[in-house]
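After this line comes chain A, so read on.
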Amino acid sequence: MSVYDYLYYIILPILAVSILIIFIRFLIGPKLSDRVVALDLLLTTGIGIIAVYSIITNQPAFLDIAMILALIAFLGTVAFAYYLEKREKND
Partner candidate 1 sequence: MKTIIFKTASTYLLPLLILFSVFILLRGHYLPGGGFVGGLIASIAFVIHSFANGLEQTKSLIKFHPGFLMPIGLCIALLSGAAPLLVGQSFMTGLWFEDPLPVIGMVGSALFFDTGVYLVVIGVTLTIIFTISETL
Partner candidate 2 sequence: MNNPYIILPVIFQLFTAVLLLFFWFRVNAQRLITIICSLISLGIAIWLLKEVYQNGILTMQAGGWKAPFGITFVADVFSATMVLLTAISGMAVAIFSTGSIRNARLKFGYFPILNFLLMGLNGAFLTGDIFNLYVWFEIIIIASFVLITIGGEKAQIEGAIKYVTMNLLASAIFLTAIAILYGMAGSLNMADLSEQVAQIENRGLVNVVAILFLVGFGIKSAIFPLYFWLPASYHTPPPAISAIFGGLLTKVGVYALLRIFTLIFIPDAFLSNLLIVLAAMTILSGGLGAILQVNMRKIFSYLIVCHIGFMIAGLGIYTELALVGAIFYLIHDIIVKTNLFLVSGLIFKLKGTLNIEKLGGIYKKYPKFSLLMAIPLFSLVGIPPLSGFWAKLFLIQGSYLEGQYTLIGFILLGSFLTLWVIAKVWSEVFWKDAVNLPKKINVKYFRELKPLKQWAMVIPIVLLAATSLYIGLAAEHIILLSKQIAAELIDPSAYIEAVLGSKTTMP
């Protein structure tokens, strides 16, 4: 079994299943914070998928997308946190 096959048939599915599991938390919530945490984790897992995918397709360029995704995930979390606190403060 080559690295390619291993990643393709084992690692990627594991990551995909993880995404599906995390998505359950996103759906059930119950609080917005829960969803934000789930979203953050979804994105983080996405980074993993991208990294694996870049190996599979032999495209190191995809790793840059991982970088951007990391940045984005952070921004999203921060924004939601910002929102939650502002909303709380104004209520």
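Assume a contact is a pair of C-beta atoms (placed from the backbone, for glycine too) under 8 Å apart; a residue touches a chain by one contact, two chains touch by 3 or more; residues count from 1.
Behind the choice of candidates: all candidates are chains of the complex that A comes from, given by their letters.
Because the structure is a prediction, the values reported are computed rather than measured.
Participant: For chain A in this complex, identify the touching candidate from 1 or 2.
Facilitator: The touching one is 1.
Participant: Given the complex with candidate 1, which residues does chain A contribute to the contact?
Facilitator: Checking each residue of chain A against candidate 1 gives 61, 64-65, 67-68, 71-72, 74-75, 78-79, 81-82, 85-86.
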